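Here the complex is missing a single protein chain, while all its other protein chains stay put.
All chains are identified by letter, namely A and B, in their written order; residue positions are counted from 1 within each chain.
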Amino acid sequence: MLVRELQSAESVLEIDRLKVNFYTYDGVVKAIDEISFALEDGDTLGIVGETGCGKSVTVLSILRLILPPGRIESGCILYGTKDSCIDLTQKNDEFMRSIRGNDISMIFQEAGNALNPVLSVGYQVSESFLLHRQQELCESVLNRIAEKRDRLSAYQRFRTWRYRRKLRKAEGNLLKDRHYGRLLKVEALRWSVDLLRSLGIPNPDELVKRYPHELSGGMQQRVVISMALGCNPAVLIADEPTSNLDVTIQAQILQLLEDLKERYHSSILFITHDLGVVSEVSDKVIVLYAGTIVEFAEVRELFKNPLHPYTSALLHSVPHLGSRERLESIGGNVPNLVSPPSGCRFHPRCPHVMDICREQKPELYRGMEGADNRHLAACFLYQQEGVA
Amino acid sequence: MNFLNYIIRRLLLLIVVLIGVTLIIFALLSLFTPEQRASAFIRDIKQLEHIDSIIKTYGLDRPIFVQYFNWLREIFRGNFGWSTTVSRPAIEAFKNFLPNTVELALFSAPFIILGGIWLGSVSAVHHDKPIDHFTRFLSIVGWSLPTFWFGLVLLMVFYGYFRGLFPPEILGYKAQVFVESGEFVRYTRINTIDALLNGRFWIFVDAIRHLVLPVITLTTIQIALVMRIMRSSMLESLGKGYVLTARAKGAAPRTVIRKHARRNALIPVITVSGWLFAQLMGGVVITETIFNRKGLGWWWAKAATQLDIPAVLMAVLFNGALFVVINLIVDLLYAYIDPRVRLR
Partner (left out) sequence: MIFLKKRRIVLDFEQHPRLKEFKFSFSKILRNPLSLIGLSLIFLFLMIALFTPLIAVPEKPEEPFRIPHEGYSVVPKPPSPGHPFGTTTKQYDIFYGVIWGTRTAFRIGFMVVGSILVIGLVVGSISGYFGGIIDEIIMRITDIFMALPLLILAMAIVTALGRSLDNIMKSLIIVGWPIYARTIRGSILTIREEDFVRAAQAQGAGTLRVIFKHVLPNAIYPVLILASLDIGAMVLTAAALSFLGLGAQEGYADWGQMVSLARNYIVGPQGQPFLYWYVVTIPGLFILFFVLGWNLLGDALRDIFDPRLRRK
């Protein structure tokens, strides 16, 4: 196992040549073809692309949530700081479980589907605490009990002492204990109420008793967000969180995410197909096409100066306020990933296609002159500028 | 208020169904002679001699609607007629035989339902793997067994070869005699329960021994019903968004299956369990006949082959009522368990 280091001092998450395949009846779907990118600390990185280009698969791979017939073929997913990072592709499932919801969290597109209809909202929010903050919950419970120490019976004091001891030795799963398990759940619920309140949700103590179907779409999404943020994750992955919401609610949710990012110092991976949302929310953007990264840039730079033919075509297919230009669609179809086009996957539809595009796969080249330019495009048009 | 409305509507449906069902059977019965039909109206055996007067009184030679009305009137008076096959008033026969059927249902239902849930769950979690195919295959084989044949084979093995290990009928000779004697108090008339209540453990064991084969028969055959529904609903549940969310939170696979997926998957199983119970209560004719357990099914099988009209009518009434009531209970349970379905 190679010991890898983060390339950049500021990255918190780095994907290096990730390759994901799906082995299906129709053939091997080469969903993700060696993509590499980095998420920097405190940044919001937008991932843009059409439906089916591999956005969700990418982030699901980070958390290793891909199930067979999908498989991570090769590549590394590095998480951590420059001094200590770990390769998530090498860790076992138990370790990943300690990461999920704890260090790296994820929120999904349809909040209604993400919530379990037969469990109360309160329980679902507390679940992340019960999974990852048991020690702290126990301490909290025991402290609460200690405050009432003089009103405790001798037996109860004995039990408290026993549990404190167990805690110190960090043994056993206190959740299983009948009495303390219940107290832990109550405490976790208290924490959930506080969490919801801090998110600006009105009447949290009422809300926790309700069931998901009783809430509006926007409220559901807020609950899902709070579920993800409960344990202060360093990285928050948002997979099209606003795609199913009304525009007004969308605005509120995006604002919420902004505030939370500041408050919790997390970095966000924001997936969307909506160019408008991307421009509002992200610091930097990656454009995905058919499982490959075609462009990477800071958000304003990308919109001002799209380098890759696909990106510019995308931008031209979206109406701009005040412009009277004709909207152009991109000719051709999304490629079949069982037998993707050779070389550059975009070449069949590219207006600037050259011979080399059909034969070789482009690397991410620097778009402009200058060594420290961070605007990259995977296109042979920029090959002379050098590889990033 | 909606709730009350709902129940009233369902009970009205019950009446409609009962009337419909009995009308159909009555129409069928008009194919019989008046003498045969007279037995539907008598209460005790002496009246058989006066059959002509009975025919007159109840207008059995009159048009069918008059007869139907007369019969209805008798029902409301509590007179369900005389059952010729068992030589006692039909209502009394019902009271005699009901406990045995209930006993069989009570002992089979848990195995079928719990077993089916377990198998369905295992099958769904390991979808398309060998264990899935294996459990499905076994349960389908069970479902394909002819009840009467399987019961006979079991008897052949356990009664014939193993010399009376698990005998048919309800109680052994000694136990039967004791139960009917004065020393034994029959609280519920269900032998197993009564035996425990009376503190007579040996009778309890005896009754259980007689229950083993019928319960095995019923369980083997019916388990596929529950298993199949649990499997498909579990598969649906496992594909849902909240399961992915739970995994993304870092929950252990077992918790995800148990707490998130299964709880949702159990909801349709409730409906099937209701139907199952209805079937067990109303339709174990073959099992009771093969094992010679004198329950409702056994009685009605005899009655149908011997044209015991009151018994047949009673069977129809009972089944009709059972059908509607069980559906109602199931719907109520559904509303109770699934927070999304609170009664509108």
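As a working rule, a residue touches a chain if its C-beta (ideal position, glycine included) is under 8 Å from a C-beta of that chain, and two chains touch if they have at least 3 such contacts.
This is a predicted model, so every value here is computed, not measured.
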Contacting the left-out chain in the complete assembly, out of B:Ala105, B:Leu119, B:Leu155 or B:Ile270: B:Leu155
- request: Among B:Ser87, B:Ser144 or B:Asn292, choose the residue that contacts the chain missing from this document, as touch is defined above.
  value: B:Ser144
Task: Tell me where the left-out chain touches chain B, residue by residue.
output: 13, 16-17, 20-21, 24-25, 28, 31-32, 128, 133, 136-137, 140-141, 143-150, 152-153, 155-156, 159-161, 228, 232, 235-236, 239, 282-283, 285-286, 289, 300-301, 303-307, 312, 315-316, 319-320, 323-324
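Just so we're on the same page, only the chains that are shown with their structure count from here on.
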- request: Measure off the straight-line distance from the CA centroid of chain A to the CA centroid of chain B, and report it in whole Å.
  value: 53
- request: Would you tell me which residues of chain A are touching chain B in their complex?
  value: 63, 65, 96-102, 105-106, 108, 110, 113-119, 127-128, 131-132, 211, 213, 224, 227
Message: Under the definition above, what is the set of chain B residues touching chain A in their complex?
response: 240-242, 244-252, 259-260, 263-264, 267, 337-340
